[in-house]
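Removed: one protein chain of the complex. Kept in place: all other protein chains.
Chains: A, B and C, in written order; residue numbering restarts at 1 for each.
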Amino acid sequence: DEFTVSDIEVEGLQRVSAGNVFSAFPVGIGESLDEQELADAIRNLFKTGLFTDIEAYRDEGTLILAVRERPAIASIDIEGNKNIETDALMDALSAAGMEEGQVFRRATLERLELEILRSYVGQGRYNARVKATAEERPRNRVAVRLDINEGDVAAIRHINIVGNEAFSDEELLDLFELQTSDWWSSLTSKDKYARERLSGDLETLRSHYLDEGYLDFNIESSQVSISPDKRDVFVAVSVTEGNQYTISDISLRGDLIVPEEELTELIDIEPGDTLSQSALTATSERLSRRLGREGYTFANVNAIPESTSENTAAVTFYVEPGNRTYVRRINFEGNVTTKDEVLRQEMTQMEGGVASTDRIEFSKTQLERLGFFQSVSVDTTPVPGSDDLVDVTYTVQEQPTGSLSASIGFSQVSGVILGANISEKNFFGTGKRVSIGANFSESIKSANFSYEDPYYTVDGVSRGFSLFARETDFEEQDISSYLLDEYGGRLTFGYPIDRFTRLNFGVGYTLSKIKAGSYTADEVLEFIDDEGDSFGNYFLTGSWRRSTLNRGVLPTDGYSHSLSADVAVPGSDLTFYKLRYKGDSFWPLNEDETWIVRTRGELGYGDGYGDRSQMPFYEHFYAGGYGSVRGYRANSLGNRELTNNPNDSDDDDPFGGNVLTEGTLELIVPTPFAGDTRSMRTSVFLDAGQVFDTTRGFDPDLGEIRTSVGIGFQWITVVGPLAFSLAQPLTDQSGDETQVFQFSLGQSF
Amino acid sequence: CVFPGVYKINVQQGNIVTEEAIAQLEPGMSRSQVHSALGTPLTLNAADTSVEYYVYTFQEAGGDIRKQKVVVHYDGDTYTHLEKQLLDEQPAY
Amino acid sequence: CASTQEEADVLPEEAYYEEARKAMNSGNFNRAETNLDQLETYYPFGRYAEQAQLDLIYARYQNLDLEGARSAADRFLRLNPQSEYADYALYMRGLASYNLDVGLATRYLGVDPTDRDPGEQRRAFQDFSELLNRYPDSDYAPDARQRMIAIRNRLAELELHAARYYIRRQAYLAANNRARYVVENYPESPSTEEALILMAETYQALKLDDAASDAIRLLAVNYPESEAFGRNMTFQGRDLTPENRSLLNVVTFGLLGN
Partner (left out) sequence: CSSTENYEEPDPVPEVVSTVSLKSQWSLTVGDGHDGQYLQLEPAIIGGSLYAVSADGELLAVGPATGDVRWRNELDETIMAGVGGDSRHLYLVTGNAELLALDRDSGDEVWRLRMPNEVLAAPQSNGNLVLTQTIDGKVVAADAGSGERLWQYDAPAPALSIRATGAPVVGRELALVTLANGRMVALSTANGQPVWQYTVGEPAGRTELERLVDVTAQPVVVEGAALVAGYQGKLALVDIRNGEEIWSRATSTFHSPALAPNKIFIVRDNGDVVGLDASSLEEVWVQDALSWRRLSAPATIGDQLVVGDFEGYLHILSQDNGQLQGQLEFDDEGIRAPMLRWENRLIVYGNGGRLAVFTLEDRE
């Protein structure tokens, strides 16, 4: 029987607003309503999930809805979970709609109980127990509790491989991640059974056999059984090895694009070798990469072995080049401060050009070499609607590239430094290197400005210039007893001569003034007598640098060698030259490059020429200290000058020398507790080095080399590279000034 | 530009189109058939869709740029004819 | 066992709401946010629920909490799909991405942001366009439209930066495509004039003369008074091949040699 609704009232609302009810109850005032329509309307209201019970009855024209709200969740507590994080559980709950303030549904709670239990069983915790309860709370709310008893994990007591003859059980079990229990297994938890780990191990077993030529190898069955008390797990794997195959012949089939000889050269397996799956895959990859260089980025090469006798097989490489692909657009993401051009100029792959996998990959390394980014990733995605166009997107994560030493600094060399020094390798994201500095301390007053544009031309010809003025009072600095003022400038150019090597050269002028201090050493006084105390020198500098380092900051692979010469050309007051070699190489020991061997070497030689028989003493090389031979005070190695400081007889200052030999052997280790971060580095090192002065009878001899061992730590911070080292000198002799703890800020080494 | 022996990369642009590919074309083909033979054209004229350019350029180590051009003409969406001046070889890198 | 927290200290609904309003008016958005959060937890469907969720968006926006503001807006739209304030929530979500993302350097040091990854601005663009087509006559629509135009112009300028680089690189086809992308996708942006010029010059460099003349015609029609035209409307396209400077010229900063 129909009736028109003159008014609607809702009873029993506690927390739900009337607005919500009306918006979900499709009945307007004045509408006529029959039984069926009323039932549909109520069902619609139920769908909101806000109510456990809805009743409708009539009072003449007014329709009265008596509702009972579904309780809301007041709180959620989880107890007893150790191996699944609480917030992982909370996320799972909120994903299923179980959050504080949300509507509580018992069915969801039961489903969650089951899901949590299942994930525990997946971890091999067979006797885990999960109990979920909901306790009433005032004003129609409930407190949800999850009681978890994880129980202990079933440990693997025995793994038995049956049917293996070519390899012993021990050999095969070494490949497994799952291990039987040993006293240390509680640390590695390798003996904890989990289904995924077993299937992973079976895959490793299969690829081991396929790599050893067992083409017909097959895993018949793997059965897992558990002891009645659910504490011990047993794994039995039965295999059939089949014969070991060798390669009878190799052929290429399909559209090769490049001449066949070029491809056969890349095949490094030959008839007679054992048929190794990994060798086939590696060769196929090499072939498809070669096609990638021709623009066939989606080339597909797979090797199919077919048995030609019961222990030989013919291998055919099927080449499917696909379409030659072109790059439509190259996009950069994440460069919020670095300009687009700074990234684009590193690209050897052009837009609108043939897509080459080599160039796309090489461009990624070029970006990493800049040292501006903590991480660089590239992905090549097909352009929808075309079958031969791709877009390439480089995603970078920027990292601090400058160093900002604040006004109060302290360096062991020159005491408290006042003043600021800003150097930025990526000046406002323009890719230019700029550094401006002014320092005042008792021993050094200096100001410097340098600017370099690495891309003065589009091919990477760099142009830069620098100006500096420095007044030092060496007495304070405990180097030696005279005052040196220097003013000058340099103009430098550089350009690449191949993908990894650069030539640099420059011209410059330096005016040096020496003032004798109170206890100036005899050598200095002699020098001043015959040479005078002020020299203007014109410099010609040149250097050759080859670097394949894979990253600009804290590299993990590759090497860099540089040979440089500074010559004070004729026409200068003092004609001399300084040659210097620097070498640095990194050998990663493992796949994710957390263990690396590093060797660093530096050699220097200086001498006078023309009417000068030796290089000026203030241009001497020094050694010792952080960045050189750690464990010894900065610049303290080598020859000592004969001081005539009466009351400080043993304090004769280091005088440096014209021959520098320095070297470091370092093992870079993963930084503890820091996880895999690219901005920290911990290493164990052996430093060795010495400075000699052939012009004053301090000739090079192995006995004099100073060595030290220690631990070093580096951290790229916003303020700049921070580094410190703890070093124990080994071959120090009496009179050496040793220093166990040393640090530096702003100088990456 | 100026220093002796500066290493300059080769700059390749545009579609590589060979005689064999052109040989597959016959008038009356649809645009997509032409594209599957020659590849997707990388240079278009925003104002005139009746023509598609298959331009190819190759600059070796910063030297002068060798160019090649194939202009494909359409009447609506069917291929009519093309003009071509091909280089004898078209390296990809 | 863990004892659950007593109920005593839950205030009545109005208390939280008044507290939040007072804090908002006095500009203390942190206190406002905490009060609004508590209102959410204890009275998820109360009388003030809808208004509280709206205020939460604004409070978090003022607290420069980009992700917080966006998630508050998403939550409001999910819980009150038909609310008449939905346009405000959408607008605030876009505004958060538009304003709160700009990189440190560009904001304080006035560095030209168009030459960098627009990042969040793309999300702001989508929010504003969703606002325009779902609530065309919302009173936030005009402002949203202005901001969309600003974002679009910024994206157009980024394309031109790339085009200019490719010209230096002598990759004329790439430069041409970038310029054409601007003309086709951002027709009314201020960068279109230069885009048309670059398109013409690169067509000429590629010896595609009729394409070049079409581009010049487009330029003449849209930008008759462009300086690229000489006296009698002849196109003064630059010759893009870079001049070859002598070693001496380069080393001496262009003072000597040629």
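The rule is simple: contacts are C-beta pairs under 8 Å (C-beta built on N, C-alpha and C of every residue); 3 or more make two chains touch, one makes a residue touch a chain.
As the structure is a prediction and not an experimental result, all values here were calculated from the model.
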item: Which displayed chains the unshown chain touches; value: A
item: Touching residue (missing chain; options A:138, A:228, A:385 or A:571); value: A:228
item: Selected from A:24, A:121 or A:134 as touching the chain missing from the view; value: A:121
item: Hidden partner chain, touching residue among A:37, A:99 or A:147; value: A:147
item: Chain not shown, touching residues in chain A; value: 79-80, 114, 117-118, 121, 126-127, 129, 147-149, 151-152, 157-158, 160, 162-163, 195, 220-221, 223-230, 232, 234, 236, 238
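Please note the rule applied: only the chains that are shown with their structure count from here on.
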item: Chain A and chain C, separation of their C-alpha mean positions in angstrom; value: 31
item: Averaged-CA centre spacing for the pair chain C and chain B, given as whole angstrom; value: 36
item: Inter-chain centre distance, chain A versus chain B - centres from mean C-alpha coordinates, in Å; value: 41
item: Where chain A touches two or more other chains, by residue; value: 328, 350, 352-353, 493
item: Per-residue overlap in chain C, given as positions that touch at least 2 other chains; value: 169-171, 173-174, 176-177, 250
item: Complex interface listing, chain A residues touching chain B; value: 293-295, 323-324, 326, 328, 348, 350, 352-354, 356, 358-359, 386, 388-389, 457, 459, 461, 493, 495-499, 501, 503
item: Residues of chain B defined as touching chain A within the complex; value: 1-3, 5-9, 11-16, 39-40, 42-43, 62, 92-93
item: Chain C residues touching chain B - in the complex, by the definition given at the top; value: 169-174, 176-177, 180, 183-184, 199, 203, 206-208, 210-211, 214-215, 217-218, 242, 244-247, 249-250
